[in-house]
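Accompanying notes for the structure given below.
Note that one protein chain of the assembly has been removed; the remaining protein chains are unaltered in position.
So, chain A:
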Amino acid sequence: MSARPEPETHVAETEKDDAHWTAQMIAVGAARDRAAFEDLFRHYAPRIKAFLIRTGLAPPVAEDCMQDVMVTLWRKAHLYDPARASVATWVFTIARNRKIDMIRKTRRPEPEDLTWGPEAEPSQADVVAMRQESARLAQAVAELPERQRDLVQRAFFGEATHSEIAAATGLPMGTIKSRIRLAITRLREAMPEGTADRDRDGT
């Protein structure tokens, strides 16, 4: 567990950054830390609910959905991989999936999971690099001219057709992609023989 940051305590809300939320998420996953979970709840629950309302859920439905998301966050916390996604990204995917599952009443198809083998934990350097790239993208979104930020938001809130956001806005999508690609490659290398490339051409 040496790669894992220690859970933080006594941090003012204004000083809570991505590193703080990563530490709290890992504390929940590794130690079932309820205080860390309550901290995550206070930060993310209102944002999840706001996001769900913007995608078209009525407020009472969004409230129910948000509560399910937070319970899922608790249950799946041990699967959170800080080398592959920021906490915000991970929370976003859980909220998106829960919303769709509620509407469709079936489980949405998800790509196959890639998980670290028991021997291979993400290095602290990878975790920090992932966090920095995520923060960089978030910063770029925040600094977009209003019309372009609006375009990005409308794509996510289902109000716009999907044009290629990166091309339209100049967001640094390539760098975050490279960072994630690196994490995936390391995962593949850490996987048991025979599962890393199971396509039948044997290459």
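Observations, loosely collected:
The rule is simple: a residue touches a chain if its C-beta (ideal position, glycine included) is under 8 Å from a C-beta of that chain, and two chains touch if they have at least 3 such contacts; residues count from 1.
The definition used in the following text is that contacts and distances are computed from a predicted model.
Looking at the choices "(2Fe-2S) ferredoxin", "Predicted membrane protein", "ABC transporter permease" or "Transcriptional activator ChrR", the name in the UniProt record of the chain not drawn here is "Transcriptional activator ChrR". Although one chain is not displayed, its contacts with chain A can still be listed: residues 34, 37-38, 41-42, 44-51, 53-55, 59, 62-63, 66-67, 70-72, 74-76, 79, 84-93, 95-97, 99-100, 104, 106-115, 133-134, 137-138, 141-142, 152-153, 155-158, 162-166, 171, 173, 176-178, 180-181, 184-185, 188, 191, 195, 197-201, 203.
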